[in-house]
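This is the structure I have questions about; it appears just below.
With one protein chain removed, the remaining protein chains of the complex are shown where they sit.
Read from first to last, the chains carry the letters A, B and C; within each, the first residue is number 1.
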Amino acid sequence: MTTSKKTYREAVKEALAQEMARDETVVQIGEDLRGGQAGTNPKLEEEKIEAFGGVLGVTKGLWSEFGSERVIDTPITESAIIGMAAGAALTGLRPVAELMFMDFFGVCYDALYNQAAKFRYMFGGKARTPMVVRGMIGAGFSAAAQHSQSPYHVFASVPGLKVVAPSNAHDAKGLLIQAIREDDPVVFCEHKTLYDTKAEVPDEPYSIPLGVANYTRQGTDVTVIALSAMVGAANDAADRLAAEGISVEVVDPRTVSPLDEEGILESAAATGRVVVVDESAARCGFGHDVVSLIATRAFDSLRAPVELVTPPHTPVPFSPKLEKAWLPDSARIEAAIRKLVAS
Amino acid sequence: MTTSKKTYREAVKEALAQEMARDETVVQIGEDLRGGQAGTNPKLEEEKIEAFGGVLGVTKGLWSEFGSERVIDTPITESAIIGMAAGAALTGLRPVAELMFMDFFGVCYDALYNQAAKFRYMFGGKARTPMVVRGMIGAGFSAAAQHSQSPYHVFASVPGLKVVAPSNAHDAKGLLIQAIREDDPVVFCEHKTLYDTKAEVPDEPYSIPLGVANYTRQGTDVTVIALSAMVGAANDAADRLAAEGISVEVVDPRTVSPLDEEGILESAAATGRVVVVDESAARCGFGHDVVSLIATRAFDSLRAPVELVTPPHTPVPFSPKLEKAWLPDSARIEAAIRKLVAS
Amino acid sequence: MDKRALLGAYRKMSRIRAFEDRLHEENATGDIPGFIHLYSGQEAIAVGVCENLDDTDHIGSTHRGHGHCIAKGCDVHGMMAEIFGKLDGLCHGKGGSMHIADLSVGMLGANAIVGGAPPLAIGAALSAKTLRNGGVAASFTGDGGSNQGTAFEAMNMAVVLQLPVVFVVENNGYGEATGTDYAVGTSDIAGRAAAFGMPAVKVDGTDFFAVHEAAREAVERARAGGGPTTIEASANRFYGHFEGDAQLYRTPEQVAELRATQDPLQIFRGKVDRRKVTAREFDEVDEESRALVDDAVAKARAAEYPPIEHLLTDVYVSF
Partner (left out) sequence: MDKRALLGAYRKMSRIRAFEDRLHEENATGDIPGFIHLYSGQEAIAVGVCENLDDTDHIGSTHRGHGHCIAKGCDVHGMMAEIFGKLDGLCHGKGGSMHIADLSVGMLGANAIVGGAPPLAIGAALSAKTLRNGGVAASFTGDGGSNQGTAFEAMNMAVVLQLPVVFVVENNGYGEATGTDYAVGTSDIAGRAAAFGMPAVKVDGTDFFAVHEAAREAVERARAGGGPTTIEASANRFYGHFEGDAQLYRTPEQVAELRATQDPLQIFRGKVDRRKVTAREFDEVDEESRALVDDAVAKARAAEYPPIEHLLTDVYVSF
């Protein structure tokens, strides 16, 4: 299998393109996935150029390859986008709907959480709703309070939804391919600050199963559980501490739901000292879920209380310095590790 | 101060009526709060009778007392209801918006979580958004998957929102009066199975501060943290165990946000054995938040891992027996307490 | 329409009526869990639309879904068992009245969220268009639901993508206890839909033939690639909003009058030439319907509740 260096953005696009090529029922639905329709530049149509290709260029190239029937630009109308995807998934398509910024779930959440997520159960197992909702999460872009959130904890609390949040280009491709192949609705969270990060990524299609954590680094003193952009921050902290002989294990659950409970518990039990880092929320977030898991199921192995590192209980501020202070970073993770090691 | 036996329903209504009488800027907004407009029965208007007075009769009497300008019936249009309430709260009113079933937040969540909750912060402290969103939560009515949820964990994860979930008529009145007087947006969760429960409730207006837990029962062996309808279940279990000499403390946080962390930690530290009971979610719920709080901040006092009792990770099933099995009950709480005592 | 078709349509209407009238009685026994919203009085709408559809076509429905289910071909026994919360139910007891679904006949589920169906229906229409299988989708919404943002968004999307979908708005005069003339700012639901850029018509929803013809045109246009249509069909609900509604917003005399003059089944009978279908033949259909429902109730009552283990199944296809 050949591989090449690809950005996270390219990895996502490649996953979409390869699944579309493989399966005719995969369609893309969203705003400006192509862009330029009813625009005044005739060349776009003639020369098959996407005017946008997604607001940050992630889907650029899909329309020119697969055409308007499979790359469906919509009005700005998220309730209809997600609801339409849900209805289409019930009836033979395998839609991938783009929400652009996950923060927008507030205008269309019913279609996801009360409809798509619940069909199978409410209908006694007689329905399948194979759909993916893709969107950006995360702070770090000065995009302010309504464009910087990471609400995967909200989605993960919904029975019927699966939730994925890859931390690197390699996982992004493999997990997205798997997400599209799932027969359940999946929310796929792309961290906007990761789009330009690169990794060695196989060129061929491959899939990574949901619910399998990745030990991004093995260690013996402290376990750090971190997701999405926090994985990089955790590894940075671990790098620095390694020089001092502190051995840190960094576990990336990769999927919020299903959660690889055993994978997490194993590492927690082995080190007995755990830092949980999470960008989602200071209250009722994914971090609390993981702390709770460990505290209820690995209690006897714990040598110190779990350290939970989250943003404060505030909206994401705009001003860069405040935003930087808001976001958990490798310094805070390092401090938490040091505290545990000292305890 | 005179008191009388009132149902939870009556307590809620009394709080609404007394605050409307006290403060002219308090208005009610929702669907069929009155009912009967443009209906064909002329008597209603003439004789000032509400056709509905809320779908379960909670607001009956308000329109006849305060008129159409302050008890505002709307179309079925929750995005406009919550958004309108938010805009009105910014500009001089103190609206109470009814969402009927909290499950409906999916069609209007943006107005609550991206708008109302964030104004003050995004605007640098220059705005106030004094509004209450009232609605029913909870399973137990065979209302099935879309009318039985308790999504207070979702609201509590949002900085800027306050979240209240009273467990009895007395608290319902005092907390609702306080919620209306708050200058921040408050989500007020009324458990539908509690409406007909009664308590001794003062007739005069009174308020209960948000963020103060209620020790509904003092005990020394085990602490149970329970909210809303779970408080009754916890006390039932405690009653049974008391006969065996097991002394259970039942702490009702009453408000999910702010959370009385000290009140919870104090009891947890005192008993060292804690059961957390929560109806919200099996993943990333309020229960996990409380377990995480205790595990990170009262770790050294714990004599055994915290027991977390939640529904399973499934939608709420319709069929009564399944629903009963879904809902945490006093038997499961009792079992969790026994397990802790035995440990 | 030939005799078979006439009797076929009448049979569905008759079954809906028998089903709902019987549920009204059964509900009074206290044995039916949860909320029940009855469709009696609106039968001509569901049947008038669905007689133009086949199993590869899809419909999205509402909280008041029994009529749509029967019209689309759901099994009456399975429906009744579902409403009683039994294992034999179409959803094995997990859904109940507000979530009855049968994808095998194209019924995408009753829906307890007002305005839930239109986005789902355009999704089914998108499938049909993309898979080029000639399918059509219909979305049922009430007058009250017609004010939801989801309904408006679905309409605009359907026009933009020229989806094969029919938006059926059942105007029964009320959303819960609130009159349409209050809640719909323009009282002209069809006119509002037309302004979204699609053909929209108003029909008398008590008249099967009027609905059937309007739906025929709309479905044909959709199948031919002509895009969406809205049909505003007016009829009355004979019962309260839900079982237990005291209906203070209208008088008992008014309801009696509606039952006497606006009954879609009587109107159907009145429009069919006696030489084509006799009163007796109609009566036989009604008797059959009642017998069918009797049997369904008896079996539903006797049936088992789902075993507790089912609580945990069917959340995911795989997890």
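What we mean here is this: contacts are C-beta pairs under 8 Å (C-beta built on N, C-alpha and C of every residue); 3 or more make two chains touch, one makes a residue touch a chain.
Remember, it's a predicted structure, so these values are computed and weren't measured experimentally.
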| item | value |
| --- | --- |
| Visible chains that the absent chain touches, using the contact criterion stated earlier | A, B, C |
| Residue, one of A:Q37, A:Q218 or A:S343, that touches the chain absent here | A:Q37 |
| Per the touch definition above, residue among C:L23, C:A138 or C:M198 touching the missing chain | C:M198 |
| Touch criterion as defined above, residue of B:Q18, B:T74, B:Q146 or B:S319 at the omitted chain | B:T74 |
| Sole residue of A:R134, A:H147 or A:H288 that reaches the chain not shown, by the stated touch rule | A:H147 |
| For chain B, the residues touching the chain missing from this view | 25, 27, 69-70, 72, 74-75, 77, 79-93, 95, 110-111, 114-115, 119-128, 159-160, 162, 182-184, 211, 258 |
| Residues belonging to chain C that touch the chain removed from view | 147-150, 152-153, 155-160, 182-188, 191-192, 194-198 |
| Those residues of chain A which, in the complete complex, touch the missing chain | 31-32, 35-41, 43-44, 49-52, 55, 73-77, 79-80, 103-104, 106-107, 141-147, 312-315, 317-322, 325-326 |
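One rule holds for everything that comes next: only the chains that are shown with their structure count from here on.
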| item | value |
| --- | --- |
| Pairwise touch network: line, ring, star, complete, or other | complete |
| Averaged-CA centre spacing for the pair chain C and chain B, given as whole angstrom | 35 |
| Euclidean distance of C-alpha centroids - chain A vs chain B, Å | 31 |
| Junction residues of chain C, two or more chains touched | 91, 93-95, 99, 111, 113, 149-150, 315 |
| Per-residue overlap in chain A, given as positions that touch at least 2 other chains | 79, 110-111, 114, 121-122, 159-160 |
